[in-house]
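Have a look at this one before I ask anything.
Every protein chain of the complex appears in place save one, which is left out.
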Amino acid sequence: MTELHHQTLSELRAGLRARRFSSVELTKHYLARIERFDSQLNAFITVTAESAVRAAEAADRELETSNAPALTGIPLVHKDIFCTDGVLTTCGSKMLSNFIAPYDATVVERLARAGVVTLGKANMDEFAMGSSNETSFYGPVKNPWDLKKVPGGSSGGSAAAVAARLTPAATGTDTGGSIRQPAALTGLTGLKPTYGRVSRYGMIAFASSLDQAGTLTLTAEDAALLMSAMAGFDARDSTSVDVPVPDYLSALDQPLSGLKIGLLKEFFEKGLDEQSAKLVREALSLYERLGAKLIEVSLPNLPLSVPTYYVVAPAECSSNLSRFDGVRFGHRCDNPSDLLDLYRRSRGEGFGPEVKRRIMTGTYVLSAGYYDAYYLRAQKVRRLIADDFARAFSNVDVLMGPTSPTPAFDIGAKVDDPITMYLNDIYTIGANLAGLPAMSIPCGFAGELPVGLQIIGPHFSEAKLLNVAHGYQRETQWHRRIPKGFI
Amino acid sequence: MNWETVIGLEIHAQLATKSKIFSSSATAYGAAPNAQANLVDLGYPGVLPVLNREAVRMAVKFGLAVGAGISRRSIFARKNYFYPDLPKGYQISQYEKPIVEKGTLEILLEDGSRKTIGITRAHLEEDAGKSLHEDFQGLSGIDLNRAGTPLLEIVSEPDMRSAKEAVAYMKKIHTLVRYLEICDGNMQEGSFRCDANVSVRPFGQEKFGTRCEIKNLNSFRFIEKAINYELARQIELIEGGGKVRQETRLYDPDKGETRALRSKEEANDYRYFPDPDLLPVALDDAFIESARASLPELPDQKAARYVKEFGLSDYDAGLLTASREMGDYYESVVAKLQGQEKLAANWVMGELSGALNKDGLDITASRINPAQLAGLLARIADETISGKIAKEVFEQMWIEGKDADAIIESKGLKQITDTGAIEKVIDEVMAANPKQLADYRSGKDKLFGFFVGQVMKVTGGKANPAQVNELLKQKLAG
Partner (left out) sequence: MSLTRHDVENIAMLARLAINEAELPVYVDSLSKILNFVEQLNQAETDNVEPMAHPLADQVQRMRADEVLEQDHHEKYQRNAARVEAGLYLVPKVIE
């Protein structure tokens, strides 16, 4: 039998159902790997070993019956941005280093109902603000492909854990690329769904109009399985959209002949690493061989997506993070002299430098006299970018390009220069601004480091994206590669 | 110099929904601390607001009642500031696109004239919690039960020119929201409160003076006092060569003065922006028309009807329609007492209101129900008892809860209208008072009253006063 951790989620699911192994065996296998390897990676903030084994035991009993839900017994890791009832939920911050969530996020609740066994909570950039997982209060996460490199961020812990096969899959969130960029940098399949497709309830907000929950998996098929459980309307989230969830699995095998792929001209211009460009072009050629047509597309306002994002996201975050005031939950400073002191020191001590920088940026762009020049203007440019995408999708089915300008970079290389760090997200931010679904799938290696191909679709086209990704993964084996130290 | 007063009011009416505006916690008053604050009200990480339809419907009803435009697409915005009673660090409110646009309201002034006050807008927002200042080792306690209670903030134009006008306007809004059943109007519990923007300017000057905002006025009496204090303060300041500073002030009812708030150390910069957790509120014709169909007869319409149908004065009609319950009571009395609408009005506004006030009762808790009062008034109308005796009967009814007829019967209060019986008493009185009779007949007309009194005394006040007068005149004349 193939090593358990070499199997995809779909294969493990089949194995569980055929009773080739039990959920307890599977769960203990992954817990043992976490125990053995995570000291090298720092991918976990919390490991819930005991409750995982209990859940696995219950799953095994369920699997004896004929009506076990779709994901019964499958181990999974949640990004520590999702509230989990009775479990530490830190969001990677000192501010919440003592926070026991009193409720489950909708994503957590739905996946639990579908039968998953939660192994623990993954490390992440503090409040999801970062592209390298270096801003976490719990320390940086290492890339399993090269421990000196970053895994990407902000869902860096989720990505590292899946890439190192410490879990078959993980949840993530993507505000400006936080699923896709780490997926690219660690050789995974990352899906950011359409804004409103997955409930945001219980997901600690960074930028409310951009945040969206999604998956980090080995394959598109695995993402389809998870999405079937996660997606759907939630009355507790006013921005959740009430449109039916299609059958993602049955759409996977549709032929790709006739698929119209838009090549994002702006994505291949300056700044893109040469080897990455070559690998992405090779992937596009493969699609051509599968019968797709390539059409060059220009989105003239797309180069403004990073500055737009760095006004909109900080503005929303400055307000979203005001609730952390040391009163009802979270870090509270010692012996505050008065109310102002309580607020300033609790927040000053509880938030790290990048979070403070974004709160201050956001405070500034919303303040009297600057609102029109920054915030309102950014909202207008956001409309122009969204319109560019809408125009493009009148001609093509999906857009493709690189996910990240470079493969994984060295830990510490960009921490001192926020602008350089922000430009990591240059290819991913557009989809968030326009609310579009997007994926990253592995399309080769630059030396030992994986490179990601990004696929962007129109609103609610997840089934199509998964189909397009799956078609590529049937022809390639990049997604099967395992980092050397973790085989 | 002659100073003109300029006042605008921002009234906060808590909407009478069962649950909060963005969460499904109860809004009931008086629960144990924080027992009605759920995760959304507490601003817990990850939670999201969902809008209560009833709060929107109530706001629309108000807008329709003041003839305002209803915004087909209104936007919720965040007002950002830090305060312990504001758990999220921002208040969800409406800024650029409020749900209720411009409207008007007519008030009746003391001299009987009418004045139209402009309503700039009314918007939906969430209430804050409460800071309790009892000493917890030098700390304040925060109760967030009130956080998230729906508020309708009703902003007037600076159209009022005296404290009395401001009070009349506020009372009128108070009446209106209770008619509409969108607010219980309980000022003690804070369900209905207001901030007043007050300034003065020389008569004839067009430009407004610098205004001060007086916060959290929660009784009609305080509003009048606070505004008058503030006006005097501003005038004295200006006449003494000083300048009014734009600031927020608090009224201290114990001292009867306003003082500047100490907590505002910095200029407020609320950084309003559209709340990304909430989408535009779109209202279609069906929603608005269904709200319109649910509107009751409004106080002005009701008062006009009383004037027309019942022949009441504007003033009386205004008083009787000041609350929906008072109007209902009055109409129940009138329904059983055709042709005696004025008599009924006098009694409802007079004896009944007095008795209710004395016992601190609401009209819905009156010890005498409308049918009973109508029963009493019917006995005045058919001359079974006099008005004076009726007041006695009323008092007994109030205490015993019995019907008027039972009391009249058991106490033998029935009026004496038998001419023969009255003449007999008059004869006795004249016989017993020969000196007064002689004096009267020699021209001391004033003694007429003495004889009336004597007759009434002997009959225990039960003789019909008109008949007594008539018969006495004849007999005394000899």
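Side notes on the structure shown:
First chain written, first letter: the chains are A and B, and each begins at residue 1.
Simple rule for what comes next: contacts are C-beta pairs under 8 Å (C-beta built on N, C-alpha and C of every residue); 3 or more make two chains touch, one makes a residue touch a chain.
This is a predicted model, so every value here is computed, not measured.
For the chain missing from the display, the contacting residue among A:L384, A:A413 or A:I482 is A:L384, taking the whole complex into account. Contact with the chain not shown here comes from a single listed residue; of A:R54, A:R281 or A:R328, that residue is A:R328. When the omitted chain is restored, the residue from B:G30, B:G138, B:G412 or B:G478 that touches it is B:G138.
When you scan A:G15, A:G115, A:G435 or A:P450 for touch with the missing chain, the hit is A:G435. Remark: the omitted chain is touched by one listed residue; of A:F82, A:F267 or A:Y374 this is A:Y374. Mapped onto chain B, the interface with the missing chain covers residues 17-19, 23-26, 31-39, 42, 44, 50-56, 73, 75-76, 82, 84-85, 131-133, 136, 138-144, 250, 261-263, 266, 269, 271, 274, 276, 278-282. Listed here are the chain A residues that touch the chain not shown: 98-100, 102, 195-196, 209-210, 235, 238-239, 241-242, 301, 304, 306-308, 310-311, 318, 322, 325-330, 332, 336-345, 347-349, 351, 353, 356-357, 359-361, 363-365, 367, 374, 376-384, 386, 418-419, 422, 432-435, 459.
Criterion: only the chains that are shown with their structure count from here on.
For this pair, chain A with chain B, the centres built from the Cα atoms lie 58 Å apart.
Residues of chain B touching chain A in their complex: 39, 42-51, 78, 80, 82, 84, 87-90, 142, 265, 269, 271-273, 276-279. Taken together, the chain A residues at the contact with chain B in this complex read 82-83, 89, 91, 96, 99, 101-103, 105, 200-205, 207-209, 235-239, 315-316, 318-319, 321-325, 327-329, 339-340, 343, 363, 366-368, 371, 375.
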